[in-house]
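What you see is the complex with one protein chain gone and the rest in place.
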């Protein structure tokens, strides 16, 4: 008696351009022309976003943030894909894409408001072509698809003009792949050949549920049955992620339609600072994945294979220190919202009855404050 | 510049055991041992369910039914799959599966209540292991999956005991394949290897939308990426449908998990009696598909290849007449529901406040009736 | 001016919006060649092309979710939900995304999305085709909810809804699609209620399909010597409370009428507000004539179940008996 499905092979057909040991390898479909300086720049990104993460966790421990969703282990997936974007491309994150935000030029402090509880996102997606975080799992995949439909209607695909052709990149997790919305986004984007790239960070966990709870076959295979290609990339390899995402975005821009990328990686921290993975995770797994660290391999490459100028690593370290100070000081200085701001952006045009509620609310809060003083 | 998706090949890899001309063909994966008497019995089914359909349409025209969703053209898909079921298997229909209901032993009159507006379904799924019709597109695929999970928990799969092992068969349309629920049902059934068979009648249309609006690749391919097999069968071939469904149900019963079957067929009538397909359908298509009629080919086979006893066709015709009379008379005799019945089955335990509403309602309706008398 | 049906008025209004603003898109199931199952979008795909009148795959969450993305990109999507009972697969995208995106982005992102929903019963349909889900949506901040009751409002309100920078759920009384009326030369503001019949004794507030019914009841009541004021609410979120309160302060009596279930509904809210804001003016409690708290019945029973002239008159008698 054989089941229709066989066990999931752990790492099938995974694109890799830099081994965990730091060796460059070639892949016929994904040639990557990249200078050592450019690799060094990626290294800098990786280190800095890991630093953002470290600082945010510390701030959470000190009570400055209510929560933090760590990206530890997923730096390469995020930097590789984020750096494949062009300025006028649009990115739709889930809630863990601090590294992508970094690539878009979003100040890390901008991200902290949500986790500190001073706002719900609170920034303009248009400023850096990076949407606010979406917490309802999978919902953003449809937004990205719709946005891509808009791009098509604006005539901004397949013109051949690199300043005009636009792609959309949307992030979601392995857990999210089970949501109806994500599959509907696959249906839509395939049906209308939308310029959208679905970037699934398979970090092996959806909180406590291993990816096998969602699917017993590799996730990258999901898209073929919807009518577009899927590919699995070593998500701990920044070069492979860059190359694979670049190709998918190029395809999207040139009107060849969507691609699903599964970045095979690992969540090296708890789901969020509220989580306790000792209840469900084997310490062994973490050890295995530590050997595949996304930063170590780039450092190994830069140290051993490239002629990285002496002092480079120190410079990055100094920059990382400065960034940490920026975050620590900036976080504490984030302005507390005013009570009346709660009412500000419920509507573009505030109805009279809400204005009345606001005025009552403000008057009441003031009366209490006076009474307390 | 090539798109990721190429045009849909019209009929790829379709399992066929009886050609439109009525010739038996063999398929290595789907050997079908079937006697001519059994084929004749299928013929009878096909004719009778088409008759049910014809009568219901006539009743709708006469104002006896508010609506009817015709199965014309889809008889083979429904009889072939319906006859593959065993008594203790469970079927979850959409709203067009009158032929499947027939196979389950459901009196056609039982189906008419919904269309006449005397009830909302109104029958017990347990009586014939046939669930009430589901109108919200796709919702029933999750119900079937859950039911199949129950079957597993009852230890009624993979025991090898044919009286115990149970499969679930769920019907949905090509349009439904786009709904989140259907894809979530694929996720669930794959993840837990549920004994459920997904039977998609691709009748080429979702009201006015051709199947290409939903997908540019054949629908049967959808399941592979979820981790279970998909297969396309000639949905106008009752033998192929029977063989393919039988195999899938056997697999399900023997704990091999789900299968997706795409029955390639054609909706030969308007979507429902309310629809006007002249707005969107080419008459030519109908003509082409008429040549593939699911009944004609069986008749051709029985007439030319089999030693069908003389008089058989006349017997079926007589039976069909009797069935028609049963439907015509029975429909008009369907009891009108009483007003208070509206409140009867809202809850298993009716809350006091609803009882109060009911009593007010009944009193009011009576007072009006008295006033009118 | 010639009279047109509400269906045609909506069609004309949609056409006008599309002509006025190239960012307006129509999307939904069967809205293209078929022109929608009620033909409200008839001919629009032919005239504006498949890029602007989009037959979508069959999934409501997808329709709303992609509309959100289109809105972020600067478009003004008008989504058609085929029938009231089929909006729920899109509920999450509506209440958690459409309604919240503006707040989430601190006002940077606008959601000028219109969601058209043919609603209500009385057409002899099967399950899920006769519901009145407006109360669910009125609970959610961030959404605006309106309903038209006549061709002129249909024509103007659909354009105003599309022009609104806030998301609007637009409830169309499907059983009145074929009723005819003249189109006014200019619109009232979108979010006002309108006194459609003045009266001194009792205020009846309703909307959508039952405005006609309430006016009929008022005529019958007049014969019985009762002078009914009828308000067409038009806007369900926000409410236009001044109009309602002025009327109630005059008549001292209010009956709220809708097809939707009574429990936790539009009429609950109006009753709660009116008893608070016009406590000393009320000579009788606010009464409600609504759908019963059961599933919408099979069509053979819908006439009994739906609020009708008799039930409104009964409530008039009851309120006057206080």
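By written order: A, B and C. Residues from 1 in each chain.
The definition used in the following text is that a residue touches a chain if its C-beta (ideal position, glycine included) is under 8 Å from a C-beta of that chain, and two chains touch if they have at least 3 such contacts.
Because the structure is predicted, anything quoted here is derived from the model rather than measured.
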item: Touched by the hidden chain, restricted to displayed chains; value: A, B, C
item: Residue, one of B:73, B:121, B:258 or B:339, that touches the chain absent here; value: B:121
item: Residue, one of B:29, B:287 or B:349, that touches the chain absent here; value: B:349
item: Touch criterion as defined above, residue of C:85, C:181, C:252 or C:307 at the omitted chain; value: C:85
item: Among B:30, B:115, B:147 or B:301, the residue in touch with the chain that has been omitted; value: B:147
item: Positions on subunit C contacted by the hidden chain, ascending; value: 61, 85, 88-89, 91-92, 95-96, 99-100, 103-104, 127-128, 135-136, 138-142, 237, 260-261, 263-269, 271-272, 275-277, 279, 282, 284-288, 293-295, 322
item: Subunit B, residues in touch with the chain not shown (by the definition above); value: 119-126, 131-132, 134, 136, 139, 141-154, 180-181, 184-185, 187-188, 191, 344-349, 351-354
item: Touching residues (missing chain, whole complex) on subunit A; value: 66-67, 113-121, 135-137, 175-176, 178-181, 206-209, 213-214, 274-276, 279-280, 336-337, 339, 341-343, 346, 353-354, 357-358, 361, 364-365, 368
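Note that in this section only the chains that are shown with their structure count from here on.
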item: Where subunit A and subunit C are represented by their mean Cα positions, the distance between them in whole Å; value: 40
item: Subunit A and subunit B: spacing of chain centres that average the CA atoms, whole Å; value: 44
item: Shared interface positions of subunit A, touching two or more other chains; value: 180-181, 184, 187, 191
item: Subunit C: positions in contact with at least two other chains; value: 56-57, 59, 61-62, 89
